[in-house]
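Structure below; questions to follow.
Let's turn to chain A:
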Amino acid sequence: MTEHFEPEIVAFCCHYCAYGAADLAGSMRLNYPANVKIVKLPCTGKVDIIYLLKAFEDGADGAYVAGCLEGNCHFIDGNIKAKRRVARAKKLLDEIGIGGERLEMFNMSASMGPRFAEVAREMTERVRGLGPSPLRK
Partner candidate 1 sequence: MSKPFKDVLTSGEFVITSEIGPPKGTNIDKMLHHIELLKDKVHGMNVTDNQSSVMRLSSVAVCHIIKDHGGEPILQMTCRDRNRMALQSDLLSAYVLSVRNVLCLTGDHISLGDHKGAKQVFDLDSVQLIAAAKNLEQGQDLGGNKLDGSVEFCVGATATPETDNMDSQLLKFRKKIKAGAEFFQTQAVYDMSKLKSFMEHARQSNTKILAGILVLVSAGMAKYLNANVAGVTVPQELIDEIAGAEKGKALQKGMEIAARQIKQIKDENICPGVHIMAIGKEEIVPEILEMAGV
Partner candidate 2 sequence: MIIAEQKPIQEIKAMIAGYQKVLIVGCDTCVTICMAGGRKEVGIIASCLRMALQIDRKKPQLIEDCIQRQCEWEFVDTLKDKVDGVDAILSSACGVGVQALAERFPNKPVYPALNTTFMGMPNEHGLWVENCRGCGNCGLGRFGGICPIARCSKGLLNGPCGGSQNGKCEVSKEMDCGWQLIYGRLKTLNQLDQLEDILLPKDWSTDRDKGQRKMFRGDVYYEQTV
């Protein structure tokens, strides 16, 4: 079963950078797995910890938050705040038994289309390696 396992992954992306990078990956026709679906928010500072938990509760196998490069947040430091929340959510996922490594924070600028694709591949591979979420077994 794990051999053909296709993980479901949610990516919470900020409007300014990560979403732009995702679009650029498209413009550059960079290939990456279709597992990742984006939820766009104005800033990763809007990523409520409950959204991350809810994604897993709903059955996500993995999730990540992608914001601007550190120091370049369009809302000054929303991405730094998001980073701290992601760290807490990872800890909670560990406690719960789902595993914090299924969740990650990434930073990229709007011109980093290749990086977006790389992250999508990287997360898909990582989660594929971890197998389906314990909630979906």
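The definition used in the following text is that a contact is a pair of C-beta atoms (placed from the backbone, for glycine too) under 8 Å apart; a residue touches a chain by one contact, two chains touch by 3 or more; residues count from 1.
Criterion applied: all candidates are chains of the complex that A comes from, given by their letters.
Keep in mind that this is a model prediction, so the values were computed, not measured.
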Which of 1 or 2 touches chain A - same complex, any copy: 2
List of chain A residues in touch with candidate 2 within their complex: 49-50, 53-54, 56-57, 92, 95-98, 134-135
